[in-house]
Every structure is written in structure tokens, then in C-alpha cells.
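Before I ask anything, let me first share the structure, which is written out below as C-alpha cells.
And now, chain A:
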Amino acid sequence: QEAPIRIALMTDLAGPTADYGGQGGMEAIKMAVEDIGGSINGRPVEIAFIDHQNKPDIAVTKAREAYDNGTDMIINLSNSAAALGVMEIAKAKNKVVIVTGAGSSKITGDACSPNTVHFAFNAYSLSNAPVEALTRAGDDDWFLIVSDFAYGLSVEGAVTGAVDQAGGKVVGTVKHPAFMATDFSSYALQAISSGAKVIGLSNSSSDTTNSIRALKEFGLGDDQKMVAFTLLINEIHGLGIDQASGLVYATAFYWDRTEATREWSKRFYERVGKMPNMVNAGDYSGTLHYLRAVEAAGTSDADKVLEKMHEMPVNDMFAENGRVREDGMMVHDMYLVQVKTPEESKYPWDYLNVLETIPAEKAFVPLEQSECPLVAKD
Partner candidate 1 sequence: MSETVLSLKNVNGWYGESHVLHGVDLDVSRGEVVSLIGRNGAGRTTILRAIMGLLERREGRIELKGRDVSSAAPHRLARAGLGYCPEERGIFSTLTCEENLLLPPVTRAGSGMIVPLSEIYEMFPNLAERARSPGTRLSGGEQQMLAIARILRTGADILLLDEISEGLAPVIVQTLARVIRELKSRGFTIVMVEQNFRFAAPLADRFFIIEHGRVIDVVQQSDLAQRMDEIRRFLGV
Partner candidate 2 sequence: MTEIFGVPAQVLYGQLLLGLVNGSFYALLSLGLSVIFGLLNIVNFAHGTMYMVGAFLAYVLLSPLGLNYWWALALVPVLAAGIGIFIERTVLKRIYGLDNIYGLLVTFALTMIIEGVVRVYFGVSGLRYPVPQALTGMLDLGFMRLPIYRVWVIVAALGLCLLTWAIIERTRLGATLRAGTENPKLVQAFGVNVPMLVTLVFGWGVGLAAFAGVLAAPLMQLTPQIGHSIIITVFGVVVIGGMGSILGSILTGLALGLLEGVAKVYYPEASSTVIFVVMILVLLVRPHGLFGKQ
Partner candidate 3 sequence: MTHVLETAGLCKEFGGFRAVSDVSLKVREGDIHALIGPNGAGKTTVFNLLTKFLQPTSGTIVLEGRDITGEKPAALARQGMVRSFQISATFPDLTVLENVRVALQRRSAPTYAFWLPGRVLDRLNARAMELLELVDMQDFAQTRAADLSYGRKRSVEIATTLAMEPRVMLLDEPTQGMGHEDVERVTRLIKRVSAGRTILMVEHNMKVVSGICDRISVLQRGSILAEGSYAEVSADPRVLEAYMGSDDADGDIGAGGEP
């Protein structure tokens, strides 16, 4: 028998970012391997699960060890710092890394690497579309609640840029310490009393959900809208649809969008007990794409596989006609969604209305604006 193809899911299995991977990620990549038949070109596919415990230095040490022990590809990497750290190692050891769980713009920006493919989402793709759509519709003054850490600030940067470009105005910003506070009433009050038409949440995870709650509690005006820039469907599930209704955000995946997504998501639901979010779907799609590239290349040699990954389009239930750009970004359509009202929601997990599909070209940073040194500039 031939040497196996070794892939590893590196994620926060149980920590605060476990929704960005964790159990769901494990099942997603198992599904991908099963769907492809368990082996490629006669080589069995072996999966390992690595818990980085949300600590970048554990991620870095373990990634080094995994690659040294023959792992070909590492996927997920929730936590941007972990992702950026592992990317360096993948590059030094010439291996493949697929980031699905982190959204830092650096991953395909100034820190980009030929060995990295970035699936699912990043700060730009989650913020540009909603800003543009709302501003265009006349909601043109914004108040931002920003989480004071790298990701929150990069979202803030992207949002401010987009607001400017669309002709709107940021009337106020408040920065809060990331993941330290549970009380957002103060920020909510500042946001509401600013009178801005849109309140944008440049934060993530519990910071976002708590911001939403506080905004609701303090009586967000009828004429004020909330926009979240990083939200998973699990978080809406946790908030309850009444708290989240009306909220607008962008996502790379919604389980109830097409026949294919529904079919896959139901299979996922059977195994995990909750509907997949965009990271889970990205894990699946990324694994599948990688394995197909290995198949096409006839080898797991990183250079050849990466070449194929860039060459081949991504076509599965997650992405239609996605492709991997020079900067490593897998560009695909994104969706602008709005959370339904409780009355509109008919069955469990029926949470979102898809407002519009954002075409791939618009969803991601145009290559000419890319800071990635790999992008040929003339």
C-alpha cells in the first residue's frame, strides 16, 4: 500500500472560538474525505485533529511537529495569530495550509504566502458588501463599535474605506477591549445616542452577540439598523431570532440557500446536532478542493498540488466557480443576508433571508489593491 495522504485539522477544540472549527470542523473534513471515497489514487487519506487551545504558540509548535512528521496539509486555524504563525512554517517547510477559521486581511495581504489558500471569509469580504449595499440605499451615516484587537481594527479599516467610497460618513466610533467585557450597555448607549442610521459591529464572537443584546435592550431606534461584520449562524441561534431580527450581515454560506447546501447541511446536522456555519462549510470545501488537486496532480508534493489548487475551479455546494487567486484567496460569491423576524421563521434554523448575492469580483479586495507581494504589479 502506498503512503497515506496526511491532512490535519488544527483548531480550537473546546475554547472560546470553538464555533470556528471545533467539533463541527472535525465532522466537516471527515465528510469531505468520505465523499471522495477515503483514498486518492490508491493512497488512503489520514486525518489528524490538533487542538491549538486558542494559543498561537501551541499552534506553531504543533504545526512544526506535524509537518515534520509527514503531514501534507493543515486546515482551519481558527485564530488569526495561529494562522499567521502556521503559514510561516508551512512556507519554510514547503507544505500546504488552508485557512478557513481566521479572517485577518493579512493572510492574503502583506503576509501572504504561496503555500496558503484562504477559504471562506476575511475582514474585507464580510464588511465591504453590507456597507456598500446599505450606504447605497441611503443609510449613509455610520457608528462603529470596534473591538480593540487586530481583527476588529482591520474590519474597522475596511468598513471606513467602504463607507468613504460609497459616499457615506462614519459619525462616531467606540473601541472596546476585546473579549474582556460582557457589559456593552455603555457602548450601546453611545451608539444609539449618536443618532447614526447604521450601527456597525466591528467585533466578533461573544463581543458581537453581547453588543446586539445591549443595543436591543437600550431601545435601538426603529430608524436605526444594526450590521454585524463577523457573525456565525450559531451565534444567531444562541441569541434567539427575536434579538437578532433585522440584523444585516454578509456570509459565505447559508445552509438553506440551495438544494445542494440543504442536502449537505442536513447530513451535517445528523452528525453534529447543529446546522453548519460558513467555517464548517469552508472546511469541507477546502478539504475537498485539496484532495481533488492531489488527485489531479498525482502527487501530494506541495508545489504541484498548490499549482493544481490555483488552476482548478472550486465547484461544490459551498462555492460555485470559485477560484484561488495569486494572493491565495479563494474568491467566490458572498451573500448579503438579513435575520428574519420571529414570524417569518417557519422551522428550526430558518433564520436568514438572502438579500443579494455579491459576485466574487466585488466580494473580495481587488487584486490591484492587494498588498500581497506575490501579486505581480506593473
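Everything that follows uses one rule, which is that a residue touches a chain if its C-beta (ideal position, glycine included) is under 8 Å from a C-beta of that chain, and two chains touch if they have at least 3 such contacts; residues count from 1.
How these were chosen: all candidates are chains of the complex that A comes from, given by their letters.
Bear in mind the structure is a predicted one, so any value in this text is a computation, not a measurement.
Could you sort through 1, 2 or 3 and say which touches chain A in this complex?
None of the others touch chain A; the one that does is 2.
What does chain A use to touch candidate 2 in their complex?
Counting only chain A, the residues touching candidate 2 are 14-19, 148, 174-177, 179-183, 185-187, 189-190, 193, 206, 209-210, 213, 217-219, 232, 234-235, 237-240, 243.
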